[in-house]
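Shown below is the structure under consideration.
One protein chain is absent from this view; the other protein chains keep their places.
The block that comes next holds chain A.
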Amino acid sequence: MQVPAPFEYERATTVDHAIGLLERLGSSARLVAGGHSLLPMMKLRLANFEYLIDINPLHEELGYIKTSSDEVRIGALTRHRELLESDALAAAFPIFRDAERVIADPIVRNRGTLGGSLCQADPSEDLSAVCTTLDASCVIRGPGGAERVVSMEDFHVGPYETAVGDDEMLTEIRIPLRPGGGSAYEKVERRAGDWAVVSAGAAVWLAADGTIDDARVGLAAAGPNTTGIPEISAALTGHAPAEELYEQAGAIAARSCDPATDQRGSAEYKRHLANELTRRTLRRAVERARS
């Protein structure tokens, strides 16, 4: 049994309670959601915090998927499993179900949350790539109920670093809903439940004439951050979907990512995957947008 260093623990009863505690305890405190990223690091003593503020009691309040005509709002405490099982979400953004099927295992998915995934800001995090692909924005709440909304690009400041301040908390993710959309996600892993060697998400929005109105690609595990690739959007927009176009996008993905060689694979291979998976997901996203 791996045992963490001593810490104090408190259960938050409301969002403002949690933020109040953060305000008071500063950087010696951490929120714990599903705990599947935080606790392993604490058990390995790679992270030592004096206080843990458990926000699981807020699941009632922050565990939801709400669809309106122009937006999907997802609460930060929505669990992987809820994202996987939501038919409404799968209908709007099939990329979520694609991704959730290959994230971790049922034990992790039962507890791990969307908010925790994004705030962990691990460059291999799949949901960050999904949210980047969908051009999501993040609602961050601070002391006194102050809320600000930041784009995924601004949310991830660097590996394991986000725009969320010490006394702030991520409460919601908002995803714009546009007509003619299709999306898909693909991941290459060495084994079920392993983090991605590389994964890619793609979303396309087709105009009435069948041409690409907008397209976005997000990669995970292909660089220090899970940022999007604007060059791909520029290259695809206005064109009719075609294999050559996907190939072009794949080449851009391979060129613009910045993977490192590690136990999961060589940088060269990862670049190849960025290309291959970009093509595959674009192809599938277009198929879905059409149907």
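We adopt the following convention: contacts are C-beta pairs under 8 Å (C-beta built on N, C-alpha and C of every residue); 3 or more make two chains touch, one makes a residue touch a chain; residues count from 1.
Assume contacts and distances are computed from a predicted model.
Student: Leaving aside the chains on screen, match the unshown one to its UniProt name from "L-cystine transport system permease protein", "Carbon-monoxide dehydrogenase large subunit", "ATP-binding cassette domain-containing protein" or "Lipid-transfer protein".
Tutor: UniProt lists the chain that is not shown as "Carbon-monoxide dehydrogenase large subunit".
Student: With respect to the chain omitted from the figure, which of A:S68, A:Q263 or A:S291 is a touching residue?
Tutor: Among A:S68, A:Q263 or A:S291, only A:Q263 touches the chain that is not shown.
Student: Touching the left-out chain: which of A:K66, A:R190, A:H239 or A:R290?
Tutor: A:R190
Student: Considering the whole complex rather than only what is displayed, give the residues of chain A touching the chain that is not shown.
Tutor: Residues of chain A in touch with the missing chain: 1-3, 5-6, 40, 44-45, 105, 188, 190-195, 197, 263-266, 269-270, 272-273, 276-277, 280.
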